[in-house]
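Of the protein chains in this complex, all but one are displayed in their positions.
Up next, chain A:
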Amino acid sequence: MKILICITHVPDTTSKIQFTDNNTKLDKNGVQFIIGPYDDYALARAVELKEQLNATLTVLNVGEAETEPTLRKALAIGADDAIRVNAFPKDSQFVAEQIAAIAKQNNYDLIMMGRESIDFNGGMVHGMVGELLGIPSISPVMKLEIEGDKVKMAREIEGGKEYLEAKLPLVAGCQEPIAEWKIPNMRGIMSARTKPLTVVEPASQNVATEVINFQLPPAKGTVKLVDKDNVAELVRLLKNEAKVL
């Protein structure tokens, strides 16, 4: 059983987002980079499956050299080896083509991703990879169990969930509560240093979109406080001033 886990290298969820170079680049000053939180759920579930099914886990990132510490962290959490496709992740289609190219060479039984990256929030790389490989893609997956070649999943839908079954191979875009985030232990951190991390060049250069510039939302004004003994005033403001009631 071979599992591929695709991870992003993204600003920590508490980061203040700012841009430089005429609003064309993220200002990385003081920004901590982490494994995308949803990718971290995918990885955590993969580590559980590894124990249960004796699977091998490969983690993959499409990114420049700066993402290697993030890949090492995934190795410390429990992946067996890592691949970095040496390229700036220009857009979803570009990333999906790289992942699909690697998957074609290695015949993974299961490809696990996050439901979405928290930088561009596309929620689309898994579907694109599924279509490129001609296999099912399911997202957002909140539960995933493997029984033989059968996969039983729960997928979140608006207002609830749906339960589904499919056969391997497939692509799953994961989210909580599929597993609990795992923190690397000392042994994991030590062994991660010597686990293989292969760097490959991109297989294609196609892109579908290009970012021209970034913008920040307008700053919020100050809050208008209403006295707790005059709650009707709040309703009046919502009705007459904000005009939302």
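As a convention for this text, a residue touches a chain if its C-beta (ideal position, glycine included) is under 8 Å from a C-beta of that chain, and two chains touch if they have at least 3 such contacts; residues count from 1.
As a working rule, contacts and distances are computed from a predicted model.
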item	value
Name under which UniProt lists the unshown chain, selected from "V-type ATP synthase subunit C", "Periplasmic chaperone PpiD", "Electron transfer flavoprotein, alpha subunit" or "3-isopropylmalate dehydratase"	"Electron transfer flavoprotein, alpha subunit"
Hidden-chain contact residue, picked from the options A:K28, A:K104, A:K167 or A:R193	A:K167
Candidates A:G78, A:G130, A:G188 or A:P202 - the one touching the absent chain	A:G130
Option touching the unshown chain, where A:I35, A:L71, A:I138 or A:A179 are the choices	A:I138
For chain A, the residues touching the chain missing from this view	11, 13-14, 17, 19, 37-38, 92-93, 96, 116, 118-128, 130-132, 136-140, 142, 155-167, 170, 173, 175-177, 208-217, 220-221, 223-228, 231-232, 234-239, 242, 244-245
